[in-house]
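Let me give you the structure first, and then I'll get to my questions.
A single protein chain has been removed from this complex, and every other one stays in its place.
In this document, chain identifiers A and B correspond to the written order of the chains, with residue numbering beginning at 1 in each.
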Amino acid sequence: MDEGKQMSGSARLDIDHVAKLARIALTAEEKAQFSEQLGDILAHVAQLKEVDVTGVEPTAHAFPVFNVWADDIPQPALPVEAALRNAPAQRDNMIVVPKVVE
Amino acid sequence: MSEFEAVIGLEVHVQVKTRSKMFTRAATGYGLPENTLTDPVVLALPGTLPVMNRAAIDAVIKSGLMLGCEIAPVCKWDRKNYFYPDLPKNYQITQYDQPICKGGSVEIELPGPARNVMGEHKHIPLTRIHLEEDVGKLNHFARDSLIDFNRAGTPLMEIVSEPAMHTADEAFAFLTALRTAMIYGAISDCDMEKGQLRCDANISVRPAGEAVLGTKVELKNLNSISFVRDGVAQEIARQLAIVRSGGRIEQETRDFDGQTGASQVLRSKEQAHDYRYFPDPDLMPVKVDDEWKRRIRASCPELPFEKQRRLFDRYHIPYTITSVLVPDPELSDYFEKAAASSGQPQAAGNWVVNDLLRELGQAKLPLGECKVRPEDLADLVKLVASGTILTPAAKEVFSEMFKSGEKPEGIVERKGLKAGTSPDDLERWCREAIAGDPRAAAEFRAGKESAINAFKGPVMRAAKGKANPKTVDETLRRLLAQG
Partner (left out) sequence: MESETFYGSIAGLAARLDGRKLSAVELAQCLIRRTKAVDPAVRAFNSFDEADALAQARASDERRAAGKPLGPLDGIPIGIKDVIAVEGQPLTASSRMLAGFVSPYDSTAARKLREAGAICWGRLNLDEFAMGSSTENSAFGATRNPWDLERVPGGSSGGSAAALAAGEACAALGSDTGGSIRMPAAFCGVVGLKPTYGLVSRYGLIAFASSLDQIGPFARTVEDAAMVLNAIAGHDPHDSTSFRVEIPDYRSEIRKRSGPWKLGIPKEYFGEGLDPEIGAAVEAAIRFYRERGCEIKEVSLPHTRYGIGAYYIIATAECSSNLARYDGIRYGHRSKDATDALDLYFRSRAEGFGAEVKRRIILGTYVLSSGYHDAYYLRAQKVRTLIRRDFLNAYLEVDALLTPISPVLPFKAGEKAADPLAMYLCDIYTIGVNLAGLPGISLPCGFSKSGLPIGLQLIGQPYKEAELLAIASAYECAHDWHTRHPDMDKSIAAWNAKTQARASR
């Protein structure tokens, strides 16, 4: 995976880049405010750097179990009306979205 | 091209033929009315959770065992996070760093020097195979797009080859061989028109003998196995033209247009996604033990090229016939039954690939609905081998069998198609023929072997084609010898 970047005590996250990844349009005011607030939080979080985690496995699940599955038996589908009941826009039984620009 | 070589890696997605979806039990299907194969999980409604489909895991283990992969003792699921209208959760559940299968290879057959001559066989190594879920379908219109989620959530196997192919022919052969293997294993029907098999290619060029890979270009939208070959060939040519003129290859994703044979840039490197992979907290890992593997291994079929070799070694079936039989497991099973039952494998092979296929093609009938059982075809073959009927008559019998499903013996009786005649009739026709051409008789007795042929025509005509040529020849010689 990736390496390299460390937790920074005075982190200034690149809020434009992250907001773009998260698909949220932030106002200039929000960007300024969040940058500062998240900066404070990241400064607190940087404490984790102190912990010696040598040889410690990351927690994947609180109480791990393997092979949780179901048999390949199809169940009744949602009727189309129910599937699209909360759809903001639909046509011909499909969800409409504005043009997808590749 | 000798100063440069092309390096090709293929990423193939195979839709696994399960009855329900990968992480929920809504049914899978193709061509059904839009959005009739959904449930709250497929639509990623608030509060929904995934549950693994056991049959899909079985299928990928089987594929891995068939292709000689190492099956991971433990593997897990990861979230691949990106936003797109056909991806309901805006993350795809996949396997990132612990895929279920690693390594393995696909045996391929390259085109031979002629169509009826088997080409070289090679093994293309694989990097990995993993499972993930398919996305929905976007239908584009002038001002908007419509989304159908029927396909969303279908189990998808991703098979990644090592960058170990060098020609478009190898890419074509790889896909063909992989497709046949998946059909053999009943993993997938691999119908590319239905999106059951999809392929992206990674292509780069480098100076011949160079170990380091050149900049790679990803080629997408290769919608048929032929388009894969054409697209790869075109991209290799495009890259070679650039490097030969001193230019640089840009790392990009290109979209192939099968109609024009050209490709266009879809995405450049700068727009690459940051998928923020992390283990999916909603799913537990999979542990595959030896007992499980043993059970699946027992259900693995003989591989296509293994069968090809076996048919040649055991039955001496030539490539012209095996090349038709092997890609179709149903057809080759049919053939083997007929071969075993008739004891005449080569003859059975001919009948299957010529007559049977022709009739099926003309009637547009699938083999499963054919009225001719392999045992009955075997009987027909035996009738010809024993000389009971002659080949022209056998063709007539077969036509009838195909239409009615009637057994060959019955048709022969009913239509009076038995070869051969009463020995007395034959005796008489031979004497008459000899008497009718004293000059030929004299020539034969004087030592001209070919003179005997003069009598065969009249005898066969008299026998209405039913006389056994061998018996005719023997009889004539005996009578001529008598003087």
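By definition in this document, a residue touches a chain if its C-beta (ideal position, glycine included) is under 8 Å from a C-beta of that chain, and two chains touch if they have at least 3 such contacts.
Fair warning: this is a prediction, and the values are worked out from it, not measured in the lab.
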Answer key for B:E120, B:D274 or B:E306 versus the chain not shown reads B:D274
Filtering B:K17, B:K62 or B:R79 for touch with the omitted chain leaves B:R79
Missing-chain contact, candidates B:E11, B:D257, B:D282 or B:E302, resolves to B:D282
Those residues of chain B that touch the unshown chain are 40, 43-52, 79, 81, 83, 85, 88-91, 145, 147, 274, 276-278, 281-284
Omitted-chain footprint on chain A covers residues 1-7, 13, 15, 17-19, 21-26, 30, 34, 37-38, 40-42, 44-51, 53, 56-63, 65, 68-70, 78, 82-83, 85-89, 95, 97-101
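The criterion applied here is as follows: only the chains that are shown with their structure count from here on.
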Chain A and chain B have mean C-alpha positions lying a whole-number Å distance apart equal to 42
Interface with chain A, chain B side, in the complex: residues 18-20, 25-28, 33-40, 43, 51-57, 74, 76, 83, 85, 97, 138-140, 143-149, 266, 274, 276-277, 279, 281, 283-287
The chain A residues in contact with chain B across the complex are 1, 21, 23, 60-61, 64-75, 77-78, 80, 83-84, 91-100, 102
